[in-house]
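Removed from the display is one protein chain of the complex; every other protein chain stays in position.
By written order: A, B and C. Residues from 1 in each chain.
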Amino acid sequence: MRRQLSIGSELIDEAVLIARRDASHGIGAALCFSGLVRGSEDSVQIGGIEYEAFSEMATHQFHRLFDELERRWPMIESVRLVHRVGWVPVGESSLWLEVLSPHRAESFAAGQWLIDEMKRVVPIWKRIQKG
Amino acid sequence: MRRQLSIGSELIDEAVLIARRDASHGIGAALCFSGLVRGSEDSVQIGGIEYEAFSEMATHQFHRLFDELERRWPMIESVRLVHRVGWVPVGESSLWLEVLSPHRAESFAAGQWLIDEMKRVVPIWKRIQKG
Amino acid sequence: MIVNVQFWSFFKELAGCDRSSFNVSPGTTVGQLQDLIAARFPKLSGLRGSTLVAVGVDYQPAHHVLSENDLISIFPPVQGG
Partner (left out) sequence: MIVNVQFWSFFKELAGCDRSSFNVSPGTTVGQLQDLIAARFPKLSGLRGSTLVAVGVDYQPAHHVLSENDLISIFPPVQGG
């Protein structure tokens, strides 16, 4: 399985990421998920979220998850994941994920599983900033 | 819920579709799925798939599904769906779907449900073309 | 009364045509029309268990009663995506 991981402060440009997609002719399903910063948290208006990452551990934990994902869904050809850190204004993406696989079912299952697991073990934290 | 449906023979350009995304500040989840034509069907190499649609009925059935989707997941803000018809070469997208919602869970659930239901009721058929 | 039938996907090849008209009595149901279609197009008769039927743009069950000038669509399982 090809893997591409990026944890950094640059804007996530989904159109550019998709334009760079490299899918073999065995791929029938391309699933993308983008997590956007919403304008309110717990009914309070916010201007954005400051994300803090323990980058070295986050990278290690993401690769452990990719290993496990590959064991669970060996047909998946590629996973690309970008997590933005630092200040992310409302409306912009903090997380982008792409899963390429022969069939749809495993792309959805693996994508959901990876995000659930990320929220359990990858050391990244939010700090809400009032708008 | 905003809905945008297109059934036509033009190339599906996912990067362009994403650049045109119109998400409010209530949106936290943008799920996109692209169905690509694979290089083989039942272990036989193919050059592409010819899709035939009963367009008037397909449009009606898609809108019935959008109505039902809105009943099941009232928080979803937008669904965009493009189904290409006519000749689609291997490696190109025949289906593109985007679901915008406040939270991730319903975007995945609704996206999977919509594709499953489409494959049950929307009158579009494939004709495999040997490569 | 006249009703029109159109075939989709490989049902066109099996029927040998895209469309066909039937003169049926008022009160004829979808199921009864399917009997007439099977008689006229024997290659379709064996596929009846997996045949989908729409009247206009909506699926209809066998007991649905047809109206004059209805356009009935007959097709195999759909395969979009």
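Note that a residue touches a chain if its C-beta (ideal position, glycine included) is under 8 Å from a C-beta of that chain, and two chains touch if they have at least 3 such contacts.
Fair warning: this is a prediction, and the values are worked out from it, not measured in the lab.
Hidden chain, full complex: it touches shown chains A.
In the complete complex, the residue from A:19, A:44, A:57 or A:75 that touches the missing chain is A:57. Of the options A:17, A:100 or A:118, the residue whose C-beta touches the omitted chain is A:118. What subunit A contributes to its contact with the hidden chain is residues 35, 51-54, 56-61, 83, 94-95, 115, 118-127.
Following the convention adopted for this analysis, only the chains that are shown with their structure count from here on.
Averaged C-alpha coordinates give centres for subunit A and subunit C that are 48 Å from one another. Averaged C-alpha coordinates give centres for subunit B and subunit C that are 28 Å from one another. Averaging C-alpha coordinates per chain places the centre of subunit A 22 Å away from that of subunit B.
Residue positions 81 of subunit C each touch two or more of the other chains.
For subunit B, residues touching at least two other chains, in rising order: 35, 115.
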